[in-house]
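My questions all concern the structure below.
Of the protein chains in this complex, all but one are displayed in their positions.
Letters are used for the chains, namely A and B, taken in the order the chains are written, and counting of residues starts over at 1 for each.
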Amino acid sequence: MKQILLTAGVLAVAALFAGVLVQSAPEPESGEVVLADRAAVIAQSCAACHGTEGRLVTAIPPIAGRPEAVLHAQLVAFKKDQMPGATVMPRLAKGFTDEELAALARYFSELPPE
Amino acid sequence: MKKAVASVRAWAGRRGALALAALLMAAPASAARSPESWDRIAPARELLGDAKPRAGGIELRLPAVTQDGSSVPLTVRVDHPMEEGNFVEALYLFASGNPSPELAEIRFTPLAGEARIDTRIRLDGSQTVVALARTSRGEWLAGAREVRVTVSGCNSRSAGSVENLMEVRVRAPDRLRAGQTGDVRTLINHPMETGLRADAEGRVIPERIVRTFRVEFEGRTVLEARYYRAMAANPYLLFPVAPERSGTLSFFWKEDAGESVTAEASIRVS
Partner (left out) sequence: MKAIPGISRREALRLLGVVGAGSLLGAALPLKARSLGSARVVVVGGGFGGATAAKYLKRFAPSLDVTLVEPQRRFYTCPFTNLYLGGLRDFESLGHDYRQLTDHYGVTVVHERAEAVDTERKEIRLSGGAALSWDRLVLSPGIDFRWGELEGYDEAAAVKAPHAWKAGPQTMLLRRQLEAMPDGGTFILVAPDNPFRCPPGPYERVSMIAHYLRTEKPRSKILLLDAKDSFSKQGLFMEGWKENYGDLIEWVPRSSDGRVLRVDAGRLEVETEFGEIHRADVLNVVPPQKAGFIAERAGVADETGWVPVNPKTFESTRVPGIYVIGDATQAAPMPKSGFVANTQAKITARAIAADLAGKAPPDPKWANTCYSLIAPGWGITVAGVYDVHDGNLREVPDSGGVSPLGADRSFRAREATYAEAWYAGIAHDTWGTRPGA
């Protein structure tokens, strides 16, 4: 009985996320994957100014799909107060670790631009 | 800006009671969370000696979380009679986590009608605020409440200079029925310099504190307070008074630098 319930549950979970799980090869539980998850979690705040997935084009520049190296250099410069003309970004960048900034740069570089 | 030096206006007792009720609603009652918290405060231990205070009977109201440790509203009410021969003689307030834990010492007489105050205090981080009360029969009561003080750039206080130094404001109930208790509000503009702060050039600003505050009704003491440096700038005190006849309240503030100031307000009792 226990076994059946468990199986039913697994199937139901699979159904719940069918849209995302079908045909996706299992990825290894590697440090990289964990880091990517972390990036998605911390990246959510960025959308409140840069638009969903950092795609919106306004006076605040879009960040989706920009080269990882450029994004990373800019974030580091913000954090070190080395970005001429910066306003609020240095204060925000200081709230993230160097690893988090690197993960953010990578995360947004992999998103398609608008 | 209109000046209101010692302005005294109509203040219905009912309204005061309502305002208090509103304040009380702002933070929940809770039994003393750490009944032994006063044992960890040296000056409280010294005060108590061998006495064992009874937990409960003192209600402390503070916000559970505050973002401005420089001015935290505090209401303390001792649930005890205030009659001749059996009244709350003294209330001692401590902030367990401050560099020096003493906040204030307030002596009441039965003329106050109730042992209760509203004030504003300074809290250096999250900690437990403790109140001890001694009755005229020598009993001790105790209460405590925890407060979490968060750091937030959103409500950062600019440590500016205090304008109109030693300007005072008082407001008493202008009309009471005999036996009725009414609220008195008092405020003095004063920086309450802690002696722990440096100016822009890095020099320590010397301690400067309003040390004592006394209230008399027709020459009889209603309340006598001794303030310490953890009282918030512009010391504010709300307390009750229950005069049995019409008369004048007199207020005396004295700072440790020697300056003093007085004010008066009259109450009609019908």
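The working rule: a residue touches a chain if its C-beta (ideal position, glycine included) is under 8 Å from a C-beta of that chain, and two chains touch if they have at least 3 such contacts.
Just so it is clear, the model here is predicted, and its values are computed rather than measured.
J.: Of the residues B:E46, B:E84 or B:E163, which one touches the chain left out of the display?
T.: In the full complex, the listed residue that touches the missing chain is B:E163.
J.: Where does chain B touch the missing chain, residue by residue?
T.: Contacting residues on chain B, toward the hidden partner: 1-2, 4, 7-11, 15, 18-19, 22, 25-29, 63-68, 70-71, 73, 148, 150-158, 162-164, 169-171, 185, 187, 189, 233-234, 236.
J.: Residue-wise, where is chain A in contact with the chain that is not depicted?
T.: 5-6, 8-27, 29, 33, 36-38, 40-42, 44-52, 56, 58-60, 85, 87-88, 91-92, 94-96, 100, 111
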